[in-house]
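Structure in structure tokens, see below.
With one protein chain held back, the other chains of the complex are shown just where they sit.
Per-chain residue numbering starts at 1, and chain names A and B are given in the order in which the chains are listed.
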Amino acid sequence: MNVLLAAPLLLASTAAPAQVATQGSTQTGPAFSARELRTIERLSPLPPPPPDPTNRVADDPRAARLGQFLFFDTRLSATGEVSCATCHEPERGFTDGKSLAEIGGVRGPRHTPTLENVAHQRWFFWDGRADSLWAQALQPLENPIEMASSRLAVAHVIHRDEALHAAYEAVFGPLPELADAARFPAEGRPVDDPEHSHAVAWSSMAEADRRAVDSVFANVGKAIAAYERRLVRGDAPFDRFVAELRDGHVSKQAVLDDSAVRGLALFVGRGRCVLCHAGPALSDLEFHNTSAPPLDGGDPTDAGRYAGAVLVAASPFNAAGPHSDEPEGAAATRVRRLRGTSETWGEFKTPSLRNLVGRGPYMHQGQFATLTEVIDFYSTLEGAAGRSHHQERILVPLRLDEGEAADLLAFLTALTGAPLPSTLLAPPDSPLLAMKGNRDGDGH
Amino acid sequence: MRPSTRLLPLCLAAGCAAAAARPPVVPEAQEELALAPWPSDEGVGTLSNDGTYWVAYVPPAGGLPLNADFGLVVRVFDAETRSRAVAGLELVVDARMPAHGHGMNSAAEVTVAPDGSFAVAGMLLHMTGHWELYVDITRGPLTERAQFDIELE
Partner (left out) sequence: MILTFALVASAGALLSGAPDPPVREDPLGSHVRTLAQLHGPRAVAIGWDGRVVVAETGAHRVRVFGRDGGELLAFGARGSAPGELLFPSGVAVTGTGVLFVADTGNHRVQVFDAAGGFVREWGGFGAADGRFHTPHGLAVRAGQVAVADERNGRVQVFDHEGRHLRSIGAGRLARPTDVAFDGEGRLFVTDQDLNRVVVFDAAGHFLREWGDWGWYQGLFSTPSGIAVANGSVFVADLENHRVQVFDRAGELEYKWGLHAIRPREGRGMLHYPAHLAVSPSGDLAALAEPFDDRVQLFGPRSATQDEEDQAWRRQGVGQPAPHYGPDMDAAGAYMTIVEPESRSILVYDMQWTEPRLVSRVGGYGSAMGLFLRPTGVFLGVDRTLVACDAGSRRLQVVRLRVDPADEVGQDAAMPAFVKMLDFDRLGRRLGAEVLEWSIEPVAVTRDAEGRFFVLDGRNERIFVFDEKLGYERSFGGHGTAPGRFRAPTGLRFSPAGDRLYVVDAHNRRIQAFAPDGTFQFAFGADAEGRALELPHGVAVGADGSVFVTDAGASRVVKYDADGRFRAAWGGPGIRRLEFQEPRSIAVDGRGQLIVLDHANHRIQWMTQAGEYLGSAGSRLYTKPARLPETYDPADYEE
């Protein structure tokens, strides 16, 4: 993984290519060069999610329990009908099967991303406008077309419900005196439009009280993030394949069929998919412009990363801000020094390729209903939008034949991991984690 | 871009045809700093692209990582002896992939240590392939580049 060479890179391998055995006989699939093998080995296994020092309760089971409860709690929305789970449906891979997120008949601008393995990401949302999982959780709560609530309302929900109140204080310490309606209006948040009722309420508060509510709000995000960190799905057939490669051990049954192995060869070879879909998440965690055509046709109108970079840098909930538990750490430096040149216009986050099956549609507007359509797009670049004189230098049409496209699909299918425990897919009975053992059997 | 509103000196306004010569600007004397000589077995060194400086950087243990934050220590010396630190420098450290036409997504942060070496934080090489690491050394109006080739796998 760590290579520093002064000499030009050697493309040819010097080691004998590895071969995959199947059913006791030597498979005649593609041979991988030593370099390809090193690349493949870096795609697996999926390690535990990296620590998030900006969230001091990221791995606290009590916070995770509270967060899981809140994730399904529709009281956090203005209508009382929407929760995180409304769009991030657990049975649908924590997405919603639609092109664009939609609540109450109002479509959002982008596709709902999955939350499986989300804690492996570095930036959140398609445009990276949040730099931590806990900061991401806050935005839908206050988004008028999502949960349409406000941080004051959320704080009041926590405060008024006995169990939530207790669960919150057990993790984060005392809540502010939210019962004082004069100091803490029922609803309110900072809004650009100063005449918005939320803005009026917010600006009527004392500065110290506003900060206190912001802290509660941030903590809500941190609890939800603690739950989401547990949504880890690795251990795919591909991972078992790589484990065998690594050990040199040959099993009696082929872990990957020939087609998938050919697909893997394309993935790390001629297809160059691994340039962006790198690492155990099969995402480089950064942003690229694939020239994917907008859902409704026409010229691209979504600025993507260009807009997201401004937002994350300005957010009071970013890693360098007052609510971060490590405001001088690497994530803080990264967001403080973020570059926002206009070349990032139209760039979107590289999604992870794990667990894609049945989780369409795909891409930032769900433009492609099936994985086959996605592969066809990369194969032909037909309909590629906004390229002008200035073409993305990494992307060229792959010109795959039918067999190759099927092989790539087979490989992507082999990235499907073990299902999540059912205890993580439903709201728990209580936001409070019992001190000894627990009734939900989620294994603490 | 920020025009002065002062009047031109009389000589020029009167239209002298002769060259308005000025003595060359004298470079500042180079101070010596308490920087240990470059340990020849540590890190990677190169002459800057116009031969003015010897620039060395010490990578993190284990080498330059792919797609993970890392820091470097950079030292700038005179080219002749490779042992005297040079004062009055500003450094910018960056990296770019020439084939892709892009650089790093966040800018690295450079701070000067008391001994005159430069601590670089926030480096992130997010893709495999050929990178060029740049150490751009500014003194007065001039900047000179030292660069290193990096093949990242």
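Heads up, the rule we're going with is that contacts are C-beta pairs under 8 Å (C-beta built on N, C-alpha and C of every residue); 3 or more make two chains touch, one makes a residue touch a chain.
Keep in mind that what you see is a predicted model, and the values were worked out from it rather than measured.
Asker: Among A:Pro53, A:Gly97, A:Gly269 or A:Pro300, choose the residue that contacts the chain missing from this document, as touch is defined above.
Answerer: Once the missing chain is taken into account, the touching residue is A:Pro300.
Asker: Which of A:Ser203, A:Thr341, A:Thr370 or A:Ser422 touches the chain that is not shown?
Answerer: A:Thr341
Asker: Which parts of chain A are in contact with the chain that was left out?
Answerer: With respect to the unshown chain, the touching residues of chain A are 106-109, 127, 129, 139, 143-145, 192, 299-303, 306-311, 313, 336-343, 345-346, 386, 388-390.
Asker: Which positions on chain B touch the chain that was left off?
Answerer: Answer for chain B: residues 1-6, 8-9, 12, 15, 17-22, 24-25, 27, 49-50, 92, 94, 96, 98-99, 101, 103, 106-107, 130, 132, 134, 136, 138, 140-145, 147, 149 touch the chain left out.
Going forward, only the chains that are shown with their structure count from here on.
Asker: Under the definition above, what is the set of chain B residues touching chain A in their complex?
Answerer: 44, 59, 62-67, 69, 99-109, 121-122, 124, 126-130, 149-153
Asker: Which residues, counting only chain A, touch chain B once they are in their complex?
Answerer: It comes out as residues 1-6, 8-9, 35, 38-39, 42, 274-276, 278-279, 284-287, 330, 333-335, 337-339, 343, 393-394.
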